[in-house]
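Rather than the whole complex, this shows some of its chains in their spots.
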Amino acid sequence: MSRAVVGGVGGSPFGYAAVMSDHAPDPVTAAAAPEEEVVTPPPPQPDYPRYRVEPGEQISLADLSPDETEHYERKRDVKDELAVHRERIADVQTRLYAEQRKSLLIVLQAMDTGGKDGAIKHVFRGVNPQGCRVWSFKAPSTEESSHDFLWRYHLRTPSRGMITIFNRSHYEDVLVVRVKDLVAEEVWRARYDTICDFERMLARENVVILSSSCTSPRTSRSAAWRRAWRIRASTGSSPPTISRSAPPGMPTSGR
Amino acid sequence: MSRAVVGGVGGSPFGYAAVMSDHAPDPVTAAAAPEEEVVTPPPPQPDYPRYRVEPGEQISLADLSPDETEHYERKRDVKDELAVHRERIADVQTRLYAEQRKSLLIVLQAMDTGGKDGAIKHVFRGVNPQGCRVWSFKAPSTEESSHDFLWRYHLRTPSRGMITIFNRSHYEDVLVVRVKDLVAEEVWRARYDTICDFERMLARENVVILSSSCTSPRTSRSAAWRRAWRIRASTGSSPPTISRSAPPGMPTSGR
């Protein structure tokens, strides 16, 4: 059964086709067909499938260099290409909002100074704020921490037609708590299942989830936000397994 | 692994021991041991295990007569026994609230005039309102219905130390929608999994769930609220399967 498949269809990291397609066919097929109904044409190559993680795929973040700059040499190269993407995102959002059928949840996960705020600002400043909401998650409040760990995230998931961006997310609850030894192993281990159940449920209920892990380059951080995006596809069926050697910033499988 | 097991331990439909036990042992063992730390002694026999559904148990609501009155003949019999229970519930609640470790979610499901409001009033009017919250679910608001169907329920689950009562619940989303043909079969069918995942998650996160189905007697409704309680144990592992011949008021398995 085809659930929401996110990421890279049509050569784009933003899963336009998956989010938007009117008839919700197999997204791969949809991507192959020309997207005539989209106002703005798809942005030019290159695209970023190499940073997309397919369901069930095994990857190791350690294998990906955060210093990789691709063919981008100057900040200006990124800027122009980004402007094209921003325009297209705005167009696609207009349709998402008008259709009121699906919603898009973008999860940005990263270490401190990993570029989350910058990514939001630069990538999404072209969207209509009426259809977009950003939630930043910090240390939980007393009320939040007296509920199950997913409570505060579920509460802020997008309603139909909306794009919601999580600046930090429920992934912290299997990351920070492990690094800082805040909860027992059996607790955080069970949370992997919980998270998968939760995302599967959202996918079933028409929320398309796009999870990303941003990592800082080891050298300079300027102009780095773009090349450092690591896209992780999150589907209802089988979330990607990420090897344990992964650096902090992305939950590695607890199983 | 022993998660929260609800219902009937210690000969009580309210699962006192399960909710309260300090050391969270196997609830069955705990129930066998004397509960010395509880102020009020357990209420006298009879108890109600015959109305409790164990995880994985197959039952048919049609086999249970809503007209059954047990040994209760006059309203007064119920009244006196209930007063004892109320006292004990209040005592147990005091500990639940003081411990701030677990919480209790009571789900009351019934048809109209099935006795939900009465059950809440008569059974729970002795509790300290500071530790108890009742939420009645009616037709969803526009905002609620533009989120996944669990959203409005999750938002109102109890925080640690609290008792929360759902007057109607997420079970409606596999009941009413089927009866009235509001959503496609593949949608409501998937919701059974979603509900089980959801309750399993809550159980893992220290929410003890006690789901009940109240049914009206076919004859008179006076003094009927008590004898008509049907307790359904909801645990993290394997929810009870209820046969398809069950009357409305309780989700029957969709599989």
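Side notes on the structure shown:
Going in written order, the chains are labelled A and B, and every chain counts its residues from 1.
Going forward, a contact is a pair of C-beta atoms (placed from the backbone, for glycine too) under 8 Å apart; a residue touches a chain by one contact, two chains touch by 3 or more.
No experiment lies behind these values; they were computed from the predicted model shown.
Shown are 2 identical chains; the number of copies across the whole complex in this structure file is 4.
Simple rule for what comes next: only the chains that are shown with their structure count from here on.
Chain A and chain B have Cα centroids separated by 38 Å. Residues of chain A that touch chain B in their complex: 100, 143, 146-151, 154-155, 157, 159-161, 186, 190, 194, 197-198, 200-202, 204-207.
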